[in-house]
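What you see is the complex with one protein chain gone and the rest in place.
A and B label the chains in the order they appear, each numbered from 1.
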Amino acid sequence: MAFLELREVTKRFPGVVANDHISLEIDRGEIRALVGENGAGKSTLMKVLSGLYQPDAGEIRLDGRRVVIDSPRRAIELGIGMVHQHFMLIPRFTVLENIVLGSEPARGGVLREREARRVVGELCRRYEFALDLGARVEDLSVGAQQRVEILKVLYRGAEILILDEPTAVLAPQEVRELFVNLRHLRDQGKTIIFISHKLDEVLEIADRISVLRRGVLVGTVRREETDRAALARMMVGRPVLLELEKGPYRPGEDRLVVEDLTVPGPGGRPAVRRVSLRVRAGEIYGIAGIEGNGQSELVEALSGLRRASAGRILIGGVPVTEGRVRRIRELGLAHVPEDRQRRGLILAMTVWENGVLGLHRSPSFARRGWLQVGAIKKHAQSLVREFDIRLPGLDIPVRNVSGGNQQKLILARELGREPTVIVASQPTRGLDIGATEFVRQQLLRARDRGRAVLLVSADLEEVLSLSDRVGVMYGGELVAEFRPGEVTPEEIGHYMLGGRSRTAGAGPARDGAPGGAGRGEAGSASPGTDGAAGAD
Amino acid sequence: MVSELLASAIRMGLPVLLAALGAVYSERSGVVNIGLEGMMIMGSFWGAVGAYYAGPLAGMALAVAASVLMALVHAAVSVTFRVDQIVSGVALNILAYGVARFSSIALFQKATMSPHVQGFTPINIPGLDQIPWLKPLVTNLSPLVVVGFLLVPLSHWVIEKTVFGLRLRAVGENPLAADTLGLKVFHLRYAGVLLSGVLAGLAGAYLSVEHTGMYVEGMTQGKGYIALAAMIFGNWSPVGAMGAALLFGFAESLSFRVVESAVVPYQFIKMIPYALTLVVLAGVLKRTTPPAADGIPYEREEA
Partner (left out) sequence: MRKRYRYVALELASPLVAIAFAVLVGAVVIAAIGKDPVEVYRIMFTFAFRRLDSVGIMLFGATPLIFSGLAVAISFRAGLFNIGVEGQYLIGTFLAALAGFALKGLPSFVHLPLVIAVAALGGALWSLLPVYLKVRRGVHEVISTIMLNYIAFSLIHYLIADVFMDRQQGLMPGVGNPLIRTPKIAPSALMPRMHGFLALFGVDLPRHVYLNWFFPLGLLLAVAVHYLIWRTAFGYELRAVGHNPAAAEAAGIDPAAVQIRAFLLSGLIAGVTGLSDLLSYFGYMDLDFPKGYGFTGIAVALMGKNNPLGIVLAALLFGFLNRGAEGVQTFAGVPMDTVVILQGVMILSIVVASAVMGRYIRRQERKEALGASW
């Protein structure tokens, strides 16, 4: 009998079914990997398990008994411990303090430090975790911080550990160490659920692998019975090139050129490493890849919101690497930001005021410092009409407008500027079908009108259907570049998950690549020379 | 001579010390307390009232009660209602000014000062008072001085070594993480603010009852704000706050001596604490780090 059972678990959000009748069985002492693309529903499912969300349907059984997990505390009581992707640690506290916080050994309100040290030390020994209990968490390596998170749940008696994208921020050696620890834990009877999109790692550590795609469980396989290609296929499916009206592909001159760009990310480490690409007039260049591989930082550097540390950016031939936002915009670059409410709109201001955000000083909207309100409102009116934004009026604060209409407004505003380059980052995220279709159509129309469009999206189907050329980013590098249709979905999946490519600019060699097996195998499948591989 | 100067510095610096200590509790839990000045005003007024009617101990008690009441309002407004903490503090300071004036008229028929009040009998520290050069430091002390200085290591111990202190700090650094671990964020923040009320009340009471012997309107003279600067300078720690407070006290006591020699107009000397605060804040802020969640109201996001 399975230790943990999910039966027909379903979770819905407005407009989307995040988990669609998912049924899973996990044995005690098993390492189960849960894989899928962004938006597949992995995180949601785990939040259900850890008590943050309540399922709309279905049930969960632990050791044969039905359980209701209605809060994180309940989950901990049941022995389910969640190790979040974004650590819930207090940087200035020590390892020991972070672990015992909330369940401190104490007498009369006074911390019993020695007791705490003993208990936690014992845990470290039993599971063979190497940790300096007196070190401050902010001084620790990311791998060590993760061990602290794991110890937190072990200290509270977790039998089931859920790790959400644990290797996303780890260097290869740290991944090694983590896996050693996980195996120990498993050998001691713990059950581990491991969420990831990195197929190599999953194949190395997991006993069984369950694949989710668009909210549905595609299947569960044993590690021995599968390989990268099979998993990639399950994960990515067969992307359907959406039926969209697209004009003939007649690219013009280079409008956006990026040369050897390196951009620092959080913690000073480079998030973008020596990326080079060019986008021409009348073309859509799509950047595919799982989120978190440097795309955001790349976009920020291009739009002037983040400083590059090396390399060049040219807009219409004009270098702007130390560019300020205003200058970049004046040169004709329009930016559709991925965080629309933070960067793209001022929620407290009205629709018509947001309609000129960034353009408010142009001659038609401001004369000698005075806002030409009439012209601005007329402009907003035409934006709303052209982009079919359904609103009760222009005077309402934009925060009361739906997400789809908000995005339409941003798009209308930015495209309405007749820009030469458009950088659109996750433009259809969170939008319903209608708005999504619309946005995609608009991007195509811009391209047909001769604009250069750089599209960044975690939705592979979208990238493949819209783009004329595609670049795949992984680990901050551009690891592959091709035209859609030249490459099989398996190959794309492979690049997205770290495989090396035949076409992209080779970056510095990667250290300690985990197991050559996966990579080599896919590598041999692709032709050694340039040329379209048999499509699909 | 040096010890006399030091003793004077201690007397001048004690209100700032107490208030800064209070600020430490509040800000470590993540609540900025601009209202410290108002709480000190309440403490100075009601301390005098209590001392007038029933002696210095009653004065202390009343001062603390009034100040804690004000702190309770600040906590409710900024933690529960999530009003901007600065606005709440400023509003409370204005209110404190009005309450003091009104109550002063009601009780003493004069808006701006109270009658003279009796303070504590000064104490000497036994044993040490035999050493000649220590004499000015350990004789004729207000008991509050002793209390204040004892509170420093006590606070350090509470913050670093007790369960309460650990949780208080957690809530000021990362309330979300604390929440996921089951800590009661609001309760802990209330505790921090209320403690700052207690200490600010004592600070004000010391000023009126012990230091001056009566309540005078405006006697706090911005010491509540200077206490905040002292806390920042002291890197949000009790011992650091003490050091900074003594520094300010020293500057102030120095200013009185300089006035006597009349080289520089005394108004400029009076400016020294405030100018010093500015210098400290401008120079120092780059290297000290406040609690990570300081000043940010906590809102549990709905899933």
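Simple rule for what comes next: a contact is a pair of C-beta atoms (placed from the backbone, for glycine too) under 8 Å apart; a residue touches a chain by one contact, two chains touch by 3 or more.
Given the structure is predicted, the values throughout are model-derived calculations rather than measurements.
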Q: Out of A:Met88, A:Ala106, A:Met349 or A:Ala375, point to the residue that touches the absent chain in the complete complex.
A: A:Met349
Q: Would you indicate which residue among A:Thr94, A:Gln146, A:Ser196 or A:Ser303 is in contact with the undisplayed chain?
A: A:Ser303
Q: Would you mind spotting which of B:Val73, B:Leu151, B:Val171 or B:Ala293 touches the chain that isn't drawn?
A: B:Val73
Q. What residues on chain A make contact with the chain left out of this view?
A. 14, 303, 305, 324-326, 329-330, 335, 337, 342-349, 353, 357-358, 360-361, 365-366, 369-371, 373, 390, 392-393, 395-397, 399-402, 404-405, 432, 434-435
Q: Against the chain that's been left off, what residues of chain B make contact? List them.
A: 34, 73, 77, 81-84, 86-88, 90-99, 101-102, 105-106, 111, 221-222, 225, 228-229, 265, 267-268, 270-271, 274-275, 277-278, 281-282, 285-286
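Please note the rule applied: only the chains that are shown with their structure count from here on.
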Q | Separation of mean Cα positions, chain B and chain A [Å, integer] | A | 48
Q: Please name which positions on chain A make contact with chain B in the complex.
A: 47, 52-53, 72-73, 88-93, 97, 101-104, 106, 109-111, 113
Q. Which of the residues in chain B come into contact with chain A in the complex?
A. 161-164, 166-167, 169-170, 173-174, 176-178, 180-183, 292, 303
